[in-house]
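Complex shown without one protein chain; remaining protein chains in place.
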């Protein structure tokens, strides 16, 4: 059970975020759901790099080689991913502010300018 | 027992993420997302990724909620202004 | 696995579940308190983990949380001042319990670390966490400036 | 599409994808497994270049090109936000009234502000040794500045925050990173090659060759970028208002 639980949690979070995104009635809420989707990628990344009984690959307070280490590469990738997530959130929120000004609503059901 | 700790934090993250999707009001969602940031930071610490935990805290506990709330405030203020003029 | 991580597990299982439940359900006034509770609880948990894993460098995470957690709550207190003014927060007792827990954890970890630079960092973290949590819950309870950012 | 049809489509697609991902999870190497070839190589190389924090070594040395892309994404997003949240012709600025903050909150904010800035600097400076680095520290420092908004009011924040200067800082941080990369090409080796500086003594602030420099550049960029980003949103939420109908073009 424990050997797949983290992966399943990541999948669950991703699909839950997608559900929220598709059924959202408020664009700000939709962007929050997108952030949830992205949380799934962090969880998956870090889970993939974990090793039982190991510790962080940071040698400021341990001797090199004294303890097994988890994978530093996925952590670096996750760092990049966190930054990307925050910036995308900010940019999309900026667009939503302008939508609220120009359309007078942030409900996706009421935006009907682009269709057909 | 270490597995227990990991499982607890994983379930916390999963529950908070689900709650964040279920909270349909953006203000309440922002609150849940702030908790999600902390829960993720705990998970990353437990999975021995303090670097990622730090950046998740930096982004998730103050920056993202602030951005979300400021957006909500702007949208609401517009709504109120419009309500007054109409 | 040792006493430190067991304590952290128990605290997270109990307090974490309470915080998630509090923030996911109920009226806004309870949710903000639960959000504050989550940071107040996570900080000592992080200290316990750092000690349990024998990694003093993990204390940095707790330090940053002790700084940013209360700031996050103050953000909510400030920007939701009008909603909270009409409907003052409830359930602050649990926050007091968490603060007491934080103090106990900081004391225990300090005792285990012994004097030195590491202890100073722990004390700073503890002081930031406890004062931040108290100030944040006060701001929630008494309210931030209601008329903040109103226009002249 | 009606709400109902959308839900059906979503259920169909979601179920298909869920089944696929579930099957994939069962095939993944078990959680906590022992095989991490890239990770082990990365730790070895990190120690060879005397960078104590292997994650920083991956970020600022081995895969520094990714970090260049990452900081450019942040830079682009901030520039995009500046463009998207500009004050348009039908808007004007309204000065917010000064706010009255409860004394304990004010005291807390003013005492914590310098501590938070110090912590931010510490997290940046120790990036190649202990957990942390330019990104984390930069955000902490930028957030710290906004204690002024929480502890006092928006005017107080505006006084210590000349946004134009921070925008220049953002761009200069990005440029510094790129110039350090190009220096490798000019020196006849490869882009972002960490062979220009001595690697120093393991576990000290100046170890790791160019790692601390790149780290500092990112720290500066991120701190400035976060300040500019929040400034744009605060402007919108607190200051910028649309003109009432009939008073077009009267702003400014």
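Going in written order, the chains are labelled A, B, C and D, and every chain counts its residues from 1.
Keep this in mind: a residue touches a chain if its C-beta (ideal position, glycine included) is under 8 Å from a C-beta of that chain, and two chains touch if they have at least 3 such contacts.
The rule is short, and it goes like this: contacts and distances are computed from a predicted model.
The subunit not displayed here is recorded in UniProt as "NADH dehydrogenase", chosen from "Cytochrome oxidase subunit III", "NADH dehydrogenase", "Multiple sugar transport system substrate-binding protein" or "Branched-chain amino acid ABC transporter permease". All shown chains touched by the missing chain in the whole complex, by label: A, D. If you put the hidden chain back, the residue from D:52, D:99, D:116 or D:192 that touches it is D:192.
Chain A meets the missing chain through residues 10, 14, 18, 21-24, 27, 30-31, 34, 37-38, 40-41, 44-45, 48, 73-74, 77, 80-81, 84, 87-88, 91-92, 95-96, 98-99, 102-103, 108-109, 111-116.
Remark: the residues of chain D touching the chain excluded from display are 1, 6-7, 9-10, 12-17, 20-21, 23-24, 26-29, 35-39, 41-42, 45, 58, 61-66, 68-70, 72-73, 75-77, 79-90, 164, 167-168, 170-172, 174-175, 178-179, 181-182, 184-185, 188-195.
The rule is simple: only the chains that are shown with their structure count from here on.
Measuring from the averaged C-alpha position of chain B to that of chain D gives a distance of 17 Å. One inter-chain figure worth recording: chain A and chain B are separated by 11 Å, centre to centre, where each centre is the mean of the chain's CA atoms. Chain centres here are Cα averages; for chain C and chain D they lie 24 Å apart.
Within chain D, contacts with two or more other chains are made by residues 53, 55, 123, 126, 130-133, 135-136, 140, 143, 146, 229, 233, 236-237, 241-242. Multi-chain contact residues of chain C (touching two or more other chains): 53, 55, 57-58, 60-61, 64, 68, 71, 75. On chain D, the positions that touch chain C within their shared complex are 94-97, 99-102, 104-105, 108-109, 112, 115-116, 119, 123, 126, 130-132, 136, 140, 143-144, 146-147, 149-150, 153-154, 237-238, 241.
For chain A in complex with chain D, the residues that touch the partner chain are 2-8, 11, 14-15, 18-19, 22-23, 47-52, 56-61, 64, 69-77, 79-80, 82-84, 87-88, 90-91, 93-95, 97-98, 101. Chain C makes touch with chain A in their complex at residues 53, 55-58.
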